[in-house]
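A single protein chain has been omitted; all remaining protein chains appear in their positions.
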């Protein structure tokens, strides 16, 4: 019992040291990026408890420019733009997480199968990848989202369809490389089944580039999600999603502040994720630098 | 080299078939009912009207038949008829294509020029404030939501500072030049109308900058890293040993080598530009394919969406092919063999 406790303590300590080790190596920009992302994650989890106005309540006079009371002004319905921007994270951030997660899982699975089994599997999956990446991403996303009908859930499906091929290619390349390694060949020679070899001996070594890429893509997904909402294919009013807020702002662009807050929010997430992703790549993936 | 290009050429029809099939599949999966876009709400209960509309738009035939018909039409350049404009989608697109091409080409010029300059600056002053600044400018460009930066810059430069005119390709009551290429800049020059030329350039400036800025990030990053890599190569040492100053090594030796990877990403950049063009056109009321697509998507005009998607993919594949050819041409190790 005590042993168990202490060993899990040791694991915790190792993790903590790992984090410390990572923090020592990451450049300043990546740390700033991590801090910004952390801020938004905390906002997602706790924003409803913050002492700010209700994002849907019409609290002030309409179309007020930024002032001491309303730091980012009020929109056409007299709602607080700052509050709406902060609440917007509740839509944009989780959606980006879900999209990246699904794209990574689906793409990696496909790529792993293609790379590991080769042959027909490889041909079929990779031709599917080729066709998917023949579409300009936004047009494919627009087409899928429009066909499925507007709404955030359908927009998310559309984005997963756009993104999975990237991870399929990444994972396939990794698996192909790892398959040649000695310990994998040894495992195969030792009579391990293909599934076991793939999951136990190959995949654990293949995650680094995928995770780095996912970090970088996170911001791009936020961006595309907002674009779809801006066009009217994602979130629908009155939800304070960043893209649709900007779309409201576009209708009254003389009142620039309506769009200012959500735009800065998107920018902060995209910059943060590319800063963090860059730093992680420098630390973990020495080959690509 | 020739074999390489031929290999790429052979792949294209297959990719196109894939693209067309996916488009068809999507159009069949519609949850949003296309009938809703065709039949007025109050007529929906009238079965005769519904059946007539279905027959008119071919919605009553079995799937394989529709697929075959769809492919057959595609080959003849028939992309269907838009629900909204009631005109052939192909005609709509052909009419709007030049506006988009003009915007994209100008944005490409802006983006490449900016990217090359920033990349050169940051490689030359590597590690200094200039380097950080140049990289920051480039990175912000590719991180900005383009529909937002377009809006803010439009407000700033058009409304507040009045440096550039507002939206559209030309002022409201100005007639476009006689159509030759469809590019207003070129057509106005052909017509010998200098003031029209300047007006069209003025209208192009901001959207082209906004769109070009979005691809500066990729280009700057690539140019910078290729240049820095080049400056550490043996040939750079040879140039220094010949007595070349650093800027000559950079411009005459590292830069030509950096052009090869640059060409390889131009195709990728083009994908970025299409994405950006869709949103830029929406902001700047640019009468191109992008704004057509946005209008089609939000009004569930499926034939139009499908048509734009296919045309966009063809453009994208062609851009990639051109990139491949350009790459082979720029690289003497491939060109000569």
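To keep things simple, chains are lettered A and B as they appear, and every chain counts its residues starting from 1.
As a working rule, a residue touches a chain if its C-beta (ideal position, glycine included) is under 8 Å from a C-beta of that chain, and two chains touch if they have at least 3 such contacts.
Here is the rule we go by: contacts and distances are computed from a predicted model.
The complex appears with one chain absent; UniProt names that chain "ABC transporter ATP-binding protein" among the candidates "1,2-phenylacetyl-CoA epoxidase subunit PaaB", "Citrate/tricarballylate utilization protein", "Dihydroorotate dehydrogenase" or "ABC transporter ATP-binding protein". For the chain that is not shown, the touched chains among those present are B, taking the whole complex.
Only one of B:86, B:173 or B:333 touches the chain withheld from this view, namely B:333. Which of B:28, B:46, B:181 or B:238 touches the hidden chain is settled by the complete complex: it is B:238. Across the interface with the omitted chain, subunit B contributes residues 232-235, 237-246, 248, 252-253, 256-257, 259-260, 330-333, 336.
Going forward, only the chains that are shown with their structure count from here on.
Chain centres here are Cα averages; for subunit A and subunit B they lie 24 Å apart. By the touch criterion stated above, subunit A contacts subunit B in their complex at residues 127, 130-132, 134-140, 142-150, 154, 219, 223, 226-227, 230-233, 243, 246-247, 249-250, 253-254, 256, 259-260, 262-263, 266-267, 270-271, 274. Those residues of subunit B whose C-beta lies close enough to touch subunit A in the complex are 11, 14-16, 18-19, 22-23, 26-27, 29-32, 139-140, 143-145, 147-149, 151-152, 154-155, 159, 271, 274-275, 278-279, 282-283, 293-294, 296-298, 300, 302, 305-306, 308-309, 312-313, 315-317.
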